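Missing here: one protein chain of the complex. Every other protein chain is in place.
And then chain A:
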């Protein structure tokens, strides 16, 4: 079942605190979960719940709060001119507030007392009252809302938490990358993801367990991709689809240092050695199969979000793309993509390179107070999109022939710094 609507044991759940901050909590069965400085609760209380409800933590148990809709606020005649905010003094001292908190008085009671003693409160306009109340609620309420792990929500969470780790990919630019690459269930895609797995997670979500995603990374072992963990994908949904190589193992001429050696049965000394050899064999087979998958080519799109020089990446992977496949490259900066666009424009086999920037504006929609949000994201990065084409009208084969010797430097490359030239452009037979 791809659409798991309920919180499961082991899930990483995003929760929004009353002050607007979002954090990630791990809901392991039979554990106690701490939500920052708000409080803690028994994890089992949350298991089986649908996403989206608000809860209050009371004695480590959860009470569901009623849904709060926008409050219609009647405007009054009062204006802010009548209020001397400079003279406003918080009537309850910090000590008094602490005492109230420790005595277990409910948050709404603390707020009530503050409001009662707030000089000039009745003179403030209803809107100000609303803001004041919300501000105070934020400080004292021990509640949170669970957030469904959709790609939009998870991307938004990461973007606000640490946008550098996702290379400034904002929810709108992420959605544009998926649209330009035309990511669909059952498709075959290549990706280079140095953005903590954000791009891989987005592709996996769209595919919903059907198709192939082959990523190339810069680490020895399978890539970490922490964003994928936030999505709470069922294991089989990822394992059946996601495969990885690195920049060494994705080379045609790569030979594994760890290639298993067949040892005759009578020379095997122990069961442990047998197991070890078997494991090495399995790992080696997996690697070889994945390499074959890459070299079989005909991938429908390539998506790149990487700190490495993009023309080198494209040179290496474009031979494995189908004709009419999209190449989508994201960068936090425009300059690398400007230079890349220029190279692509002058190279054969690439059609229509175009550079775009995403512009996004969020509005606050409240009765009588609808306007763009005061704070906004400055940038979601830039995207370069280009289509791979066959220049040769008689091109009929894309079966890449594996050559034993390195090719000579006869083909034009995008990246002049590449040591081994790309030798695998389809050519007429």
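Following the convention adopted for this analysis, a residue touches a chain if its C-beta (ideal position, glycine included) is under 8 Å from a C-beta of that chain, and two chains touch if they have at least 3 such contacts; residues count from 1.
In this text, contacts and distances are computed from a predicted model.
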item	value
Protein name (UniProt record) of the chain left out of view, among "tRNA (adenine(58)-N(1))-methyltransferase catalytic subunit TRM61", "Dihydrolipoyl dehydrogenase 2, chloroplastic", "25.3 kDa vesicle transport protein" or "Phosphatidylinositol glycan anchor biosynthesis class H"	"tRNA (adenine(58)-N(1))-methyltransferase catalytic subunit TRM61"
Option from A:13, A:46, A:180 or A:213 whose C-beta touches the chain left out	A:180
Sole residue of A:107, A:227 or A:329 that reaches the chain not shown, by the stated touch rule	A:107
Touch list for chain A against the chain that is not drawn	2-3, 5-6, 50-53, 56, 58, 62-70, 106-109, 111-112, 115, 129, 133, 137, 148, 150-152, 171-172, 174-176, 178-180, 182, 184-186, 205-210, 298, 322-326, 334, 338-339, 341-342, 345, 351-352, 354-363, 365, 367, 370, 382, 387-393, 395-396, 398
